[in-house]
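I have a structure here, written as structure tokens, and I will follow up with some questions on it.
The full complex has more chains than appear here; those shown keep their coordinates.
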């Protein structure tokens, strides 16, 4: 799936795309970038058997990792880096293998110290998780 | 590392151990069981390069998955299953590759409907994350 | 301030309005109803000196109570009652005496067992808090 840039500075877009592509944990989980806009990031994964629990449902850990990726990269579109301080996830529906999951992360407020974000994880039909993340601002991205 | 049973019924201990060993997502992340006691579970992982972000630190998604595994299996030691409803994680310190991480999960209250748990994720030296999880009781485990 | 009904059944609207008006804790904190719509509730308070901490800022407890009121009454507009299971609040900005605070609560998903909601607390200029609440469905409201 080609990635979409909806208004982020080209050099910053390339930096974030490249960083996501070479992140070892995203490679292990097969998390990919879909779209970036100022203060917004969308990432996706097609869950497979490797992501399941013994009931055949997608493990919550994959969903929390996907949401964290969306929120952390939404912050990077503002030219700053953040480290996760708090992440609170509500699991609304179970996710199943083969149905692509997308996490849509948005920055609510980016302060000099604390950055507040939220994300929804959805499949084609329903909301899977509602997530709230607080990050600490670790400074501007040097390109 | 051999696993320790500190008071759980033998058939239930074997059921939980076997279930953890064949869970695809735990295999992908190399999460292993360390210890079970009534209302308590310890699981561990040795983080490697595949678990890192571009800064070389361990991704928060691994830590949240590990904590969820500890809390969910702490519930199973009581002979019941639960599905995660809410999971709230505070990240106290960064984790690094090569330093084993252990998640210690405890049941605070197991009701007929809601089950409340907490977990700490630690390495040999410090607390990495403090986690609070709420589960919905999906019924007794049939052995 | 007159209250607004944007689509809730009249008997249900009256029931919820009356209930809010006689709730002792809302009277103590001076929390009032502003608007109801299906799956949505707005409540407000004008913070005064009694709501402050020693720095003269509004105490977080008032803000959490206001958000909980918005989320719980958003659920009631669907003709069901819920009890709070989990409430997670991020404090984005400080609130000050004399500036009215409004909490806007929305139901994200109302299941037979779990109900998921969120709320924002705002003053006239900025977001004060972002809140996520999970409730247990205790059954339909008998009018």
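Note that the chains are named A, B and C in the order they appear, and that numbering of residues resets to 1 at the start of each chain.
In this section, contacts are C-beta pairs under 8 Å (C-beta built on N, C-alpha and C of every residue); 3 or more make two chains touch, one makes a residue touch a chain.
Keep in mind that what you see is a predicted model, and the values were worked out from it rather than measured.
J.: How many subunits, all of the same sequence, make up the entire complex in this structure file, 3 of them being shown?
T.: 4
Here is the rule we go by: only the chains that are shown with their structure count from here on.
J.: For the two copies chain B and chain A, is the contact made of the same residues on each side, with over half of the numbers shared, or of different residues?
T.: same
J.: On a C-alpha centroid basis, what's the spacing between chain A and chain C, in Å?
T.: 29
J.: Taking each chain's centre as its mean C-alpha position, how far apart are chain B and chain C in Å?
T.: Going by mean C-alpha positions, chain B sits 35 Å from chain C.
J.: With chain centres taken as the means of their Cα atoms, state the distance from chain A to chain B in Å.
T.: Inter-chain centre distance comes to 23 Å.
J.: Spell out, as numbers or ranges, the residues of chain A touching 2 or more other chains.
T.: 86, 88, 90, in rising order.
J.: Which positions of chain B touch chain A when the two form their complex?
T.: 19, 22-25, 27-29, 49-54, 59-62, 64-66, 68-69, 83-91, 94
J.: Spell out the residues on chain C that touch chain B in their complex, using ranges where they run on.
T.: Residues of chain C touching chain B: 85-86, 88, 113-114, 134, 136.
J.: Would you mind writing out the residues of chain A in touch with chain C in their complex?
T.: 86, 88, 90, 92-93, 108-109, 111, 114, 116, 118, 127, 130, 132, 134
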